[in-house]
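Handing you a structure now.
A single protein chain has been removed from this complex, and every other one stays in its place.
Showing chain A:
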Amino acid sequence: MGVTILTQFPTENRTGPQTIDVLSKRIMALGAIQQGQFLVDCETYTSVQQLGPQRTVHVLHNSEQPATVFSLLETGTKTIPLATDGLFDLLMMKMSSFYTSKKQTKAESKGPRYEIGDFCVKLGTVTVSSNFKGILVEVEYRPCVVPAMCWDLLKEFLQGFLGLSGPTNPPAYLQNRMQEIYSPIDTIHQYLEHFTLFRKSPVEANVN
């Protein structure tokens, strides 16, 4: 487990698969080897009226940690993270009369996963309730766990294959946590930030 940076890559005039194709060619040219596929998904539940002030629970899964369910509870004033075993999904079903999932909000990012030296690169096609929304590129630098100590390296690596679309600043979520030890829940926070933006964005025309 290292430090992960998640960034959106603009599709411009290309379709989703075309963009993934361009990026995978670039990363393969650098010497990356494909190691399977990955999937991160997110379902959002909101509290029923009888429970008082509205709260939101986001339940996320990451194929990189297949035995864990990550939840983020938003109360309006703060966000509380929780990591549990897989059976948490079963508990959410029990809670269905208190917390209900809004249909049309299931978000996921999936696609090929590459390894290149100390880096792990994932090219994700993002869909919200099966509608294509955009491309998310995840890069993990595995030997280091403190963002501040490897941000420059990650930035250089990202700009190396994303060009001008590479990030110039750390993701907003990480900016005030640069000196802290990075853990898988931090990746989940970054995904949720992007999924929330994608859910608000209009459906892209180029579905394929």
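Just so we're on the same page, a residue touches a chain if its C-beta (ideal position, glycine included) is under 8 Å from a C-beta of that chain, and two chains touch if they have at least 3 such contacts; residues count from 1.
Throughout what follows, contacts and distances are computed from a predicted model.
Novice: Missing chain, UniProt name, options "Alpha-N-acetylneuraminide alpha-2,8-sialyltransferase", "Ubiquitin-like domain-containing protein", "Large ribosomal subunit protein mL53" or "Mediator of RNA polymerase II transcription subunit 18": which is it?
Specialist: Hidden chain, UniProt protein name: "Mediator of RNA polymerase II transcription subunit 18".
Novice: Which of these, A:89, A:115 or A:193, touches the one chain of the complex that we don't see?
Specialist: A:89
Novice: Return the single residue from A:37, A:104, A:175 or A:201 that touches the missing chain.
Specialist: A:37
Novice: Which of these, A:13, A:97 or A:168, touches the one chain of the complex that we don't see?
Specialist: Selected residue, touching the omitted chain: A:97.
Novice: Footprint of the hidden chain on chain A, which residues?
Specialist: Residues 34, 36-39, 41, 43, 47-48, 50-52, 55, 57, 61, 63, 66, 69, 71, 73, 75, 78, 80-91, 94-95, 97-98, 108, 110 of chain A touch the chain that is not shown.
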